[in-house]
Each structure stands twice: as structure tokens, then as C-alpha cells.
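Here's the structure, in C-alpha cells; my notes come after.
Every protein chain except one is present and positioned as in the full complex.
Chain nomenclature is as follows: A and B, assigned in order of appearance, with residue numbering initiated at 1 for each chain independently.
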Amino acid sequence: MIATTNSFTIPTREKGLTEITAEVAKHVASSGVVDGTATVFIRHTSASLVIFENADPSAAQDLLTFFERLVPEDTEGYVHTLEGADDITSHIRMVLTRTSEVIPIGGGKLMLGTWQGLFLFEHRRAPHRREIVVNVMGSSRG
Amino acid sequence: MIATTNSFTIPTREKGLTEITAEVAKHVASSGVVDGTATVFIRHTSASLVIFENADPSAAQDLLTFFERLVPEDTEGYVHTLEGADDITSHIRMVLTRTSEVIPIGGGKLMLGTWQGLFLFEHRRAPHRREIVVNVMGSSRG
Partner (left out) sequence: MIATTNSFTIPTREKGLTEITAEVAKHVASSGVVDGTATVFIRHTSASLVIFENADPSAAQDLLTFFERLVPEDTEGYVHTLEGADDITSHIRMVLTRTSEVIPIGGGKLMLGTWQGLFLFEHRRAPHRREIVVNVMGSSRG
């Protein structure tokens, strides 16, 4: 059995999705784990993770449209807006999506479906550097 | 320590919940894991997983009502609707629920609460075959 924990940083430019599947797959490959799990975790409360359709960019565009409507920045009654209108709304959008995502590993590979990619979901308007932690754990070859 | 990754397929007929607790419990039992985790993962972006009340079917009915209202299919402004009005809405409903669910194992059993069941949540109108991956990992007896 093997257990390794590593981290990497992703720069974001604005609200939206950035695919990080390849970075996670690299950690899985170098770990030597055959059957196990990859636990991906974002160390922030104003950005999150989602597994999402990775073939057609229009799906990501509609997802942003949905969240702009569901958690609008011009909502009245919020207190936690010190850093701007996208402060509390970023925390709420993070709660509605995911901080950790666990993907099974089988035969040494991430068991993602054909159309699935793992994405960082930035909720702030301004560029940020986001830290992602990856734990890979499971049985080793031979 | 043991780590096993397997998969099974669940047919769905329409939008709604299908309980898969028994299938996952079977993989836990046959693994021989005493203390550990069962990671359940759905390999699709238009269906998801939820842990939900499993005693009274009226709860699942209300959950569907809620999602029909929160993410209505007749929303204007979506682009990703090539496969029909339930195309992008299925992806959004998936994002708002879960792709992976991790359940601790203690004493060789899933540590679910009395009223908890694990469900596949189908978001498409038409029947589908959905592939579920289960990783069971942890300490072994003796």
C-alpha cells in the first residue's frame, strides 16, 4: 500500500472553470498506485471543485449563467461583503459545489467517464492563485 | 490493508432516485475490509449521487419537485441544449448534488445512519444505463 500527499498551484484570471484533470492524472501515474483513490482538495473558501462535462465549452458557459442567477451579486441583506459584492456570493457558490472530490483509481488510472473532467471553479472576479492538494492512496504493483 | 476497485451498472427509466445501497454493501462485505472507506463514484455528467432519506418515498418526490423548480427546463438563455431541454439542466443538477460519495466502514460495515440510503439521481427524461465505480479500502481482519 502507498499513500502520498502533494500539492500544486493553479492561476485563475476571472470567474469560471479551469480543467485540472491532467495535473491530477500525473500524480496518480507517478504514485504507482493500481487500485485506490485520488482525493483532490481545494484549500480555499471562494473557489471550489466540480466534475463536469469536458467536451463542449458551451456547457461551462451555461453553468456560469446559472450561478449568476441563483446567487446574484446584487442581492440585498448580506453582511459579509467587505471584499466586494463577490465576497459572500463566492462562499455560497463554493458551498453549493464541492471542496473535495474523490475519484477511484482502477488499473493504475483515474476511473473518470468519457465526458468527465475535473475542474477548478473560480468564483471571484479578480485573478487568484489557488492551491490544490492531491492525496493518492492504494495498492501498489507486484 | 486491502484496496479493491470494481464497477456495476444500473438501468434508469426516467428522472428520479434509485437506491444502490445494497450493491455497495455487497462490495464492502466481499472485500473483507474492517475499518476503512467505500468510495462510490458515478461516471456520468447528467446523473449524480445523493445520500437521502430512504424510508418515505414522499421525500424523494418532493426532492424532484424542488429541482424542477430550481433548475427548470424552460429557462431562457442556455446554449448547451443540443440533446434537448433536459441537457444542460441535467449537468447543472449534477453539479448541485454529488459525483462521489465516501462512506466510512467500521466493524466491516457501512457506517450509514438509520434513515440514510445511497441513491443514484437520474436527471435525464429517457432511460439510461449508468456505470458506478466502488473502491473499498482499509484494514483487513486478523
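To be clear about the criterion, contacts are C-beta pairs under 8 Å (C-beta built on N, C-alpha and C of every residue); 3 or more make two chains touch, one makes a residue touch a chain.
Because the structure is a prediction, the values reported are computed rather than measured.
Novice: One chain isn't shown here. Among A:A29, A:L64 or A:L96, which residue touches it?
Specialist: Considering the complete complex, A:L96 is the one touching the chain left out.
Novice: Return the single residue from B:E14, B:D56 or B:E83 that touches the missing chain.
Specialist: Of the candidates B:E14, B:D56 or B:E83, B:D56 is in touch with the missing chain.
Novice: Among A:I88, A:I105 or A:L120, which residue is in touch with the absent chain?
Specialist: Touching the chain that is not displayed is residue A:I88.
Novice: State which residues belonging to chain B touch the missing partner chain.
Specialist: Considering the whole complex, chain B reaches the absent chain at 1, 34-37, 50-53, 56, 58-59, 61-63, 65-66, 70, 96-98, 101-107, 111-116, 137-139.
Novice: Across the whole complex, list the residues on chain A that are touched by the chain not included here.
Specialist: Residues 1-5, 7, 37, 39, 41-45, 70-71, 77-80, 82, 88, 91-92, 95-96, 98-100, 102, 131, 133-135, 137 of chain A touch the chain absent from view.
Keep this in mind: only the chains that are shown with their structure count from here on.
Novice: Based only on mean CA positions, could you tell me how far chain A sits from chain B in angstrom?
Specialist: Each chain reduced to its C-alpha mean, chain A and chain B end up 19 Å apart.
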